[in-house]
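Got a structure here, written out as structure tokens. Questions coming.
Every protein chain of the complex appears in place save one, which is left out.
Moving on to subunit A:
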């Protein structure tokens, strides 16, 4: 039950996060550039691809398919996001998060942004552990004949 609720929650977070970025590639590319972490040549490709990866992750988590892959990517992504935010906070770069909106109205990223993302990471890690260690093995699934929805 908790597993299901958290899976739906994290899926919804990814879907919501992808929405504005998919719609505004140019603004999101600017947000990625402003992080000043990726080399210039990689900025656009990352900005083009990331929202769609988030969208696919959101769909997997909400529907409950490909959970081993989806939870691992989600945990990896959240780790990278937190690292990038924390790195820029520490070096004092005033950046916009670009997490849920490409509009600057979201305000500059701060410690709360990192804590919020840390919360998402905790959920993601928990789901990953559940999928890999406490849930039914893939071999069980074929026997049960049901989808991975739990």
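Just so it is clear, contacts are C-beta pairs under 8 Å (C-beta built on N, C-alpha and C of every residue); 3 or more make two chains touch, one makes a residue touch a chain; residues count from 1.
Rule of thumb we're sticking to: contacts and distances are computed from a predicted model.
Novice: Write down which listed name, "Rhodanese-like protein", "4Fe-4S ferredoxin iron-sulfur binding domain protein", "Intermembrane phospholipid transport system permease protein MlaE" or "GMC family oxidoreductase", is the UniProt protein name of the chain that is not shown.
Specialist: "Rhodanese-like protein"
Novice: One chain is left out of this view; which of A:60, A:84 or A:121 touches it in the full complex?
Specialist: Residue touching the absent chain, from the options given: A:60.
Novice: Give the residue, chosen from A:15, A:72, A:86 or A:125, that touches the chain omitted from the document.
Specialist: Touches the omitted chain: A:72.
Novice: What does the interface between subunit A and the hidden chain look like in terms of residue numbers?
Specialist: 25-26, 29, 33-34, 36, 40-41, 43-45, 47-49, 51-53, 55-57, 60, 66, 68-70, 72-73, 93-95, 132, 137-139
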